[in-house]
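For this depiction, one protein chain was excluded, whereas all remaining protein chains were kept in their positions.
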Amino acid sequence: MKELKKGIMIMMTGILLCCTTGCWDKNELNELAIGELVGADRDPDTGKQTVYYQIVNPEAVAAQKGGGIKAPVYTYCVQADSTSELGTKTANLLPRKLFSDHYQSEIVTERYAKQGLNSLLNFFEKQHNRRSNLYLFVTDSPLSEVMMTYLPLERLPGRSLRSIIEIQSKLTGRLSRRVRIKDLVENMESSRLTVMPMISLSGSSPSPTTDRYEKIEANQGNLIFSGGAVFKNDRMIGKLPLNQMNYYFILKGESEVFMESLTINNRTVDVQAIKPKVRRRLDLISGEPVWKVDISTKLSLVNNEQKNELTLENLKMIEEKFKQQVFQKATEFYQESISKEWDLFGLEEKIKYQNGKEWDDMKKRGIAWDKTKLQLSIKSEITDIGQTINPYVGDNDGNSSN
Amino acid sequence: METARISTWQFFILALGYLLGTSFFFRIGGLISIAKQDAWMIPLWSGIAGVLLVLIWIKLANYYPGNTIIQICIQVAGKGFGGFIALLYIGYFVHLSALITRNLGDFMKINLMPRTPIVVFHVMFLLVICYAVTKGVETISRSTEFLFPLVTVTFLLIFFIALSEWNWDRFQGMFHMNIWTTMKETRSLIGFPFMEAFVLMMLFPYVKSKNRIKVSFILANVVTALLLSLGVFFTIGVLGVTRASHETYSLFVIVQEMHIGTFFEHLESTIALILLIVIFIKLSISYYCAVSGLCQLFQVNNRSWLSISLILLVSGLSLGFDNILENIVFNREYYFEYMLLFAVIFPLLFLFLTWMKKGKEKRKVVGSQA
Amino acid sequence: MLFIDEIDPKTFVNQIVSTFQNPPDLVNHIFVISPNLHGHCVFIETLVDKHKIEHELLHFLSEESINNELQSSPDIIDILQTRIPLSSITETTDLNHCVQKLLDGWCLLVIECTKQALLLDISKTPHRNVSEPLMESTVHGPQEGFTESIEINLALLRKRVKNIHLRIEQFIIGTETETKVRILYLEHLAPTDVVDEFRKRIRSIQIDSILDSAYVEEWIQDRTISPFSTLLKTERPDVLASHLLEGRVGVLVDGTPDALMGPVTFFQFFSAPDDYYQRAHIATLLRWLRILSFILAILVPSLYIAVLTYHQELLPHSLLINLSAQREGVPFPTLLEAIIMMITFEVLREAGLRMPRIAGQAISIVGALVLGEAAVVAGLVAAAMVIVVSITAISNFVAPSYKFGITQRILQFSYMALAGFMGLFGVLCGVLFTVVHLASIKSFGVPYLSPLAPSKFRDWKDVFVRVPRPWMNTYPQVTRKKRRRRI
C-alpha cells in the first residue's frame, strides 16, 4: 500500500508537471538584451523623457574568437512622455527582452537632476529586478554624446564608469563607494544632502565608431570625472568642485585614502594617508553647537622634491604643514557649505535628535543648525617615507627651466 | 495517534524554526516603519508576553498529559461543544496554512518570478509538505534538524557580508517613541509569531521528556525575541530606517544589494531559497496540525488521504487573498484579536473548566469522606 | 518418500539414478567387496573431486585388510564410518536427502546388504581464485576480494575476525536453487533487535531462485521504491569485517561476491575503505571532496539550467556575457540541450560497461570527439554545457559505491526536469522532497540521516571528519546498545 501511495504522489506530480509546462518566467540567454549602462534625460519644458540603453554585444566582449574588433555595445534611444510609456516604446525598438539586472551604472543629465529625480527613483525602487546599489552619475555634457561614445581599454562604458569610482575611492579619495542610487534614496526623506559624482565628456567630439580602437589617442571623447553634484532630497541644487571633494569625504568619514600636496621650502611634497580615522561628535559648548571632528592619520611620503636631507625636524615640519593646510582648507570648505546652506553632514538631523535640557534650551533660543561651528583637530604622523630617505640632489635648483 | 517520539532538542528546533523562521522575513520592515529607530525594542516586550503565554499553555497541557489541544477540547468541554471548538481550531490551522502558503507565493511572485501564476508555487510546495506530513512528525523534525544548520550558516554569512554597509548614523533618533501608541500599533507582533506558537501544543505528546518541554519552549521564545530584535537592529544599521520602512521585504533587499568583491553580486535568489526552507518548517508544522487534528477529532488512523485532500482546500484558500497589502493590513489590524481567541481565551476557558471539575471532584471526595 | 530400510538397497540406488533421469555426469560405480557383496558409489562427476574418489575412497575400499574386516563384521556401516579417511561422513536412509546431497557434490555409498546409506563430502566445484576486488579498488589496504564461493568468503572473513563471538546462521532459500544464505554478526556487539529483524526478514523471503545477493537485498531492505539503498554492498572482506566489528550484521549469499551489510546510514556512502588505511586528515579531506562531488553531481546540471533560464542575474557580469556569446546561435533551449548531452553521456557510459574491452578505445574516441569538440564546433551545444556534463560525470565517478552513483543519476535527472520547469524554486522543492524522503527512511530501525538528524554529536567522529584511531574509542551510538567503548 505504501508503494501505491507513493505511486499516486509521483503520478500527481507528473500530471502537474504536464499541466504547467508553460515556464512563464523562462528566458533563454540569447533572448536577452543585457543592459549595461542606462542614461536618462527629461526636457524641462515639454516633460518628455529620453532614455538611452547601452546593450552589450556579447560576441564582441566575450573571450575573443578572433575576427576583428566589433562594437562592444549598442545604444538604443527611447523617447516618451511618461515612465510607463518608456517600457512599451522600448519593446517597440529592442529585438530582445531588456535584461536590467546587470546594469552597471546609471547616468542622468544635469537638467533632469535639477528638476528632481523623484519619479525615476520611485520607479526604479519598485522594480523587482533592479539593483539600487549601482552608481548614479550626473553629466553636464549632452547625454546623447555621452551615450554615443566608445571608450577604449575598458570597452563597456558602464563598467568603465564603475571603475572610475573604484579607482577614485582607492587612489585619490575624491569619491567614496557610497554614491549609489540607494544612498540617494536613503536621504530622500531627510535634510541631509547627498553628493553624487559628475562626469563629462572630454575633448571636442564623441567617438561613435569602432575606428577609435585603432587610434592611439585615448583622451579624445572619453568620460572623465569632473566633480560632485549636490542633491537635496531628490533634487540637484549645486556642484562641488573637484578639489573640494576629498575634504567632503574626509569630513564625512568615508575616505579610504586622502592625498594632499604641500609646499615646504618652496618645494612640493606630496603625502598620502591610507584609511584616515575620523571621529565626529556633536557637542554643545557654551550654548552653541559645535561639531568636533578628530582626524588621525598615518602619512606616507609619496613625493619629495626638497633639496635638503630628510631629517626628523624636516618630517615634523611636513606633519605640521599638513595639519595646517588640511585644517585651513577643510574649514574653508565647511564654511562655504554652511554659507550656501548646504547641510552636507546631516547636522540638522543630529541636532534635532539630541536629548537633554541644554539642547532644548538651544533649540528654544532659535539657534539653527547652520550656526554650528566646526572644531577640527588633526593628528598626523609620517610612518612611511618611501624607498629613498634623502632625495637625489640634481644640478639645478629645482627649476627645470634653463 | 502515531507513536512518534521527538527529542527535546528537536522540539526546540521545531519551535525556533516555527517562531523565528518566517517572522524574520516578514516582520522586520513593518516594525521599522511603525517604530522607526526604536523598533528593535518591540520584539523584546513581545517576547515577554510570549513567555507568559507559554506558561499558560504548559499549565493547561500539564493537566492533560499525552493529549493534544484537540483532545483537550473534547475532554474538557465534551463531544458537542468541545468538538465545535476543536473544529474551530482545525479551521484556524487550515487558515494559517493558507496564509503561510500565500506568503511564499507572494514572495516568489514579487521578487523572483513575476509571470508565473502564483498557484503553481502553492501547489508544488504543498505537494512536498503533504509528503512530509504523511510521513509524520518524526520525519518533519528530522528534516528540520537536518536543514537547520544550513539556514543558520547562511544567515550568519549574510550577516557578516552585509555588515560592510553598517552605519551608526542610522540610529539617530533612538528613544523617541511614544510607548503606548507604539505598543498598540505593534500588538500584532505578539500575535505573529508568539501567539501562533500555541500550534505547537499539538506536538507536546510526542516529546520524549515531558518536563523539559517547558524549558525548551520558553528558551525558543526567548531566543526568537532576541534574534528578532537583533534582526531589526541589523536591518536598521545596514539598510536604514527610510528604506526599510518602504520596502516590502527588507531582508531581501539587503541580500539583493550585498556583494562579495565585484564578482558575486546578485545573490538574492539564494536568500529566497533559505526563506523557502523556513517556510517549509513552519508550513509543515501547521499543515501537520490541521491533518492530525482532523485525524484526532474523527478518530482516523491514517493521515495520508486527509493530507492529500487538504491540498485542494489550502491552495484554494490561499488564492482567496487579494494581495500582499491586504494580508499586511489584516495582520496589523485584526490578527492580534483573532489570535486572542485561540491562544488566550480558549486555553483560559479550559483551565477554568478544569479547575471547576477538579473542585467538584474534591468536594465530592471530601463529602463522601465526611 | 522412499527409505532405504524399506526396500532393497539395489532398487534404492536404481531409484536414485532414475530420479535424475540418468544424466551423463551421474556415475554409479559398482565395486566388489566380496563375490556376493557389492557396493555402489554414486556421485555426479562434475561436482566432485574425482581424484579423492579414486585415490582415497576407492583405493581404501579395495584394500584387502578392509575387505576382510567388512566381510567378517556384522556392522559394515559402522566400520566404514569410522575407517574411511574422510572427515565429513553422515549416514542416512532418506532418498530425498540423498538426492539433495548428490546435487551438493556429495558421494553416496551404498553397500547392498545394509539398511543405511553413507554420504561423503567430496565436493569440488569450479570457482575463481581469490583476486583483487574489481569494483572497489583501493590504493592502500588489503587487496583480497570475495569470490563466488560462500565457503571461501567465510574463510576470508574468519581470517580477519578471529573471534569466538562471531555467529553464523545459515538459511536455505529459494525453492528451486536452494541457495545458502548466511547472516553474520558478533554476538557481543550487534544489537539483538537488529539481528532479530534480519532473521525475520530473511525468513520471510519467498522466492524460487537466488542467483545474487541483490535478490536477497530487494527482499530485506526497508523500502522497495526509493533511489536510496538501505543496505551496503561490498566485495571486500576487510570492509565487511570492519562493519561487523562496529556491531552491524552481514549477509553472505552463495554464488555471489557481494556481501550485504546493514543497518546503514546515509553518510556511510561517503566513506571509502581507503579512509581507514591512510592518515586521518587526508581521509577527512577526501571525505569532504566526496561530499562536495556528490553535491556537484546531483546539482550542477540542474543549477546550470535554472540559472541560465530563470536567474541570469546570479551570474557574474562577465560570465553572463561569455555564456551569452556562447549560446548565440545554439538552436536548442538550454533544458533540451542539457538533457540531450546528459543522455548521450549515459548512453556512452552504458556502452562502455557492456561492450567487449577491445572496442573500448573506439567508443572513447568517438565519445570525446562527439561530446567534446564536434558538437560545439557545429554549434549544436554551448561549450559551457560540455564542461557541465564533464563535471557531473567525473563527480559521479567519485562515489565510492557504484550503487550510490546510480542514486545520484536518478536525483540529477529529476532535478534537471524540475529546474527546467520552475528554476531554482523547482530545484529547491526537489531537494526538500529528497530531504524529507531521507528523513523518513529507516534502515533496520536506524534513522537514515543519523547521526546528523537525529543528532548524535559523539558519532560525528566518523561523519564529516575521520578522527585519528586513538580518539575513535567508542562505538557508533546506533549500534552500540551492548558496548560503549571499543576497549
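Here the chain labels run A, B and C in written order, and each chain numbers its own residues starting at 1.
Keep this in mind: a contact is a pair of C-beta atoms (placed from the backbone, for glycine too) under 8 Å apart; a residue touches a chain by one contact, two chains touch by 3 or more.
By definition in this document, contacts and distances are computed from a predicted model.
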Identity of the absent chain, which is to be given by its UniProt protein name, from "Malonate decarboxylase subunit alpha", "Na+/H+ antiporter subunit C", "Part of AAA domain-containing protein" or "Tryptophan-rich sensory protein": "Tryptophan-rich sensory protein"
Hidden partner chain, touching residue among B:Phe233, B:Phe264 or B:Phe330: B:Phe330
Per the touch definition above, residue among B:Val54, B:Ala98, B:Cys130 or B:Val241 touching the missing chain: B:Ala98
Residues of subunit B (touch criterion as defined above) contacting the omitted chain: 95, 98, 294, 298-300, 302, 305-306, 308-317, 319-322, 326-327, 330, 333-334, 337-338
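Following the convention adopted for this analysis, only the chains that are shown with their structure count from here on.
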Inter-centroid spacing, subunit C versus subunit A (mean Cα positions, whole Å): 66
Cα-centroid distance, subunit B relative to subunit C, in whole angstrom: 47
Residues of subunit A whose C-beta touches two or more other chains: 20, 25, 101-102
Where subunit B touches two or more other chains at once, by residue number: 112-113, 116, 120, 124, 127, 131, 265-266
Subunit C residues within the subunit B interface of the complex: 310-311, 313-314, 316-317, 422-426, 428-429, 432-433, 435-440, 447, 449, 452-455
Subunit B-touching residues of subunit A, taken from the complex the two chains share: 5, 8-9, 12-13, 16, 20, 24-25, 101-102, 125, 128, 131-133, 162, 166, 182, 185-190, 346, 349-350, 352-353, 355
List of subunit B residues in touch with subunit C within their complex: 7, 9-10, 108, 112-113, 116, 120-121, 124-125, 127-128, 131-132, 135-136, 138-140, 142-147, 263-270, 272-273, 276-277, 280
